[in-house]
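Report on the structure given below.
Part of the complex only, each chain left as placed.
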Amino acid sequence: MPFPPEFHELAREVNNWGRWGPDDEIGTINLITPDVVRRGAACIETGTVFTLGLPLSDDGPQIGAIRGRINPLKTMIAINAPLTGDPTEFCTSDDIVVMGLQCATHWDSLAHVTYDGRLYNGHPVESITTDGASRCGIDKIRSIVGRGVLLDVARAKGVDRLEGGYAITGDDLDAACALGKLELVPGDVVLLRTGQIQLLHAGDKIGYTFPTSGPSTKTVRWFHDHDVAAVATDTLTYEVYPCERDDTQLPVHLLHLVEMGMTQGQNFDLEALAADCAADGRYAFFLDATPQPFDGGLGTPVNPVAIK
Amino acid sequence: MPFPPEFHELAREVNNWGRWGPDDEIGTINLITPDVVRRGAACIETGTVFTLGLPLSDDGPQIGAIRGRINPLKTMIAINAPLTGDPTEFCTSDDIVVMGLQCATHWDSLAHVTYDGRLYNGHPVESITTDGASRCGIDKIRSIVGRGVLLDVARAKGVDRLEGGYAITGDDLDAACALGKLELVPGDVVLLRTGQIQLLHAGDKIGYTFPTSGPSTKTVRWFHDHDVAAVATDTLTYEVYPCERDDTQLPVHLLHLVEMGMTQGQNFDLEALAADCAADGRYAFFLDATPQPFDGGLGTPVNPVAIK
Amino acid sequence: MPFPPEFHELAREVNNWGRWGPDDEIGTINLITPDVVRRGAACIETGTVFTLGLPLSDDGPQIGAIRGRINPLKTMIAINAPLTGDPTEFCTSDDIVVMGLQCATHWDSLAHVTYDGRLYNGHPVESITTDGASRCGIDKIRSIVGRGVLLDVARAKGVDRLEGGYAITGDDLDAACALGKLELVPGDVVLLRTGQIQLLHAGDKIGYTFPTSGPSTKTVRWFHDHDVAAVATDTLTYEVYPCERDDTQLPVHLLHLVEMGMTQGQNFDLEALAADCAADGRYAFFLDATPQPFDGGLGTPVNPVAIK
């Protein structure tokens, strides 16, 4: 079924194809220049470190809603095994893991979604095979380091947690900037807080999955106009769900990843960082959220580090 | 077979048990204070970013020498699969991975090795089970962020690559400090370059594995005296191999991890960083090598980020 | 907490340790002699084949009740991949699987359970390590081929499905023999039907798991006295659950596997076979339920074949 005209108009408006040349595979990550890295470093004052990754365990957020995307199952291949046979000498313990690359805190690669044969920058969709993504894979993004900004939409709206299904607007983002006294500059990485992850912490995995607040078709232009390098949320689905229109499933994924070429992240645990930002009023910080270099990866686990 | 007296004397001398309290599980990582983080941040001048992680692929360095520690096998659970059945709408590609947590660029947790019933800080060895390490697991280290220093022993000795089997000495480390005009301070993270990883880049996986240069019993006191927070090498085995004595297998693992409680890293690709350090003479930099938060992990993949 | 005296008395009574020598690792499977195989073959009349294995898919019976025992996740490593690059020539598709060895229709090895340091035949419990079971592993059972008999307890009691939590008795087994006009002989493999698997077929995975009917402490002597070679049920937990006594968890596992050394099977889909037995009155058949030869396996998937 064809998408409505509004979708296509928005798609044309925010499209970045060709902006960084016909061979580009990383989109808005190009906005992260050495200047941006230095601007991030300049945010380090106290040396306080926050890590934003969920624990990697078989008790993770996946409940089977996305088929095959399993929580990490870590098992042991050696437990205190004596190398020489003598336990008074060298004994070793070792483990392996099976996991979905997007099972916990992660970035989606630009190749994660397509529609109507469209992959970012016009790369052929056939470039995604059983080997993974030979174009726009997560390995093409060497690093994500720079200035991070917290847009605490929940706090700006005076609630602990946005209501499930609420579609965030551009005005909401402006209000969050005002709360944080933030002026965005090209190359900033936005961490968008809805409070949804509180449901996960409370053990309600189903509630965490659905319904959820998140970015919507009303925020796409805003991220485009501010030349944001990447956006991550504290939700499982990234964008608002159920979707705004029945005839347009997951439009924000398509507009961000395919049209804008903007990398997006999910399941970022922003609670402790947000409390600190509220306390000291500083909503900008150094951020390192560099991918693990999975060859052809459609996504990557990440343990983002924010430093103030 | 009992270890020789020299081993036990050295063990006593560098032992850190109790230094950070009876419950401590992270050892020398305690030396990384907010001051250390700020000192690392102060090294950022140009904003140039180096990532030190090997590609994660089934063509990785493991050749079966360590049983069960498999290279990453990434496979697809969806390839451009239409969510609604209609390929003009949302299509998704998704992947899972099976891998040894220590298969490529990684940190060993303090629980990775024991001997004679000794686990760092006197924690019971029985705390390592099929669930992993409930004591001293990699999840206990929240972050590894601070000042990194490159000790380029190969260059300081005037060679491209140290000869396989060469046991690095304390004098070698002093010479590398002199080359880099470095004065180490407590909490520094040392990246130790042997050049061994050139063999891997050349496709010689067996040669990369064995024989190899590396830290030895002659460098243990040096790291202890300089209050280093962590050490990583550009080798598979971390320490010199074959070992210096037939009757003492892998003594550096035991002295660093068990006695000192010093986290160690392997397969760090230091070639590009080292070339840059040689070019600009700056051997200190900001380093973020934060673990992935694997619950009870005996180790963790890491994609270290160095910024100059 | 010590088990009650009744348990220990029953344990002594049915104990088979030493019966097949001090080194034996397969227990009652020893009862399957070439004569038994021929007796099984003599049951083949029409040549009708029944397979009793559940489909192996990620929609299997495991719901997380047994931590880490995951349903099969099969993924593709190649999809119509051209060997030479030319799709008009040889193209190949290939897959890998991650699964619990006991996730679907399976046999437990004798090493699957122990208690109080007791492993079948007095083998040391330390023989079970990260490599699996070096004693009593499933690889020690070369084949399970012979005469199978269906004890349709549900039908004998005039119900479609035994009530959840019902503890089957020796009299129930006698009644099922009478229904099937069966006289058991040493070495027979018993397939015990409760009807519980109907819940799985109806999509009720939780109901299938718990509560469930099954063998109980009231059937242990019966199986021992009849010199049965192995017993399998159409349930997830094998034995009645919740257990008969709060102070004795899963006693049938302990008595069958540890004391008797009798191999046991679970999730055998007996519905079609049972319908056929009811129709033709023949409750004995040839059975091949040979394990997959997993080195050190604690269990094995099996697709049992019954032929009438």
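Order of writing sets the labels: A, B and C. Residues in every chain begin at 1.
To be clear about the criterion, contacts are C-beta pairs under 8 Å (C-beta built on N, C-alpha and C of every residue); 3 or more make two chains touch, one makes a residue touch a chain.
Because the structure is a prediction, the values reported are computed rather than measured.
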{"item": "Homomeric complex, total chain copies (3 given)", "value": "4"}
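One rule holds for everything that comes next: only the chains that are shown with their structure count from here on.
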{"item": "Chain pair whose interface holds the most contacting C-beta pairs", "value": "A-B"}
{"item": "Subunit B and subunit C, separation of their C-alpha mean positions in angstrom", "value": "46"}
{"item": "Distance from subunit B to subunit A - Cα centre to Cα centre, in angstrom", "value": "27"}
{"item": "Rounded Å distance, subunit A centre to subunit C centre (Cα mean)", "value": "45"}
{"item": "Shared-contact residues (touching 2 or more other chains) in subunit C", "value": "73, 75-77, 79, 98, 130"}
{"item": "Complex interface listing, subunit B residues touching subunit A", "value": "1-3, 33-38, 41, 44-49, 51, 53-57, 59, 66-70, 72, 74-80, 83-84, 86-102, 111-117, 125, 128-130, 132-133, 139, 142-143, 145, 249-250, 253-254, 286, 288, 290-299, 301, 303, 305, 307"}
{"item": "For the subunit C and subunit A complex, residues of the former touching the latter", "value": "58, 67-68, 70, 73, 75-79, 81, 98, 129-130"}
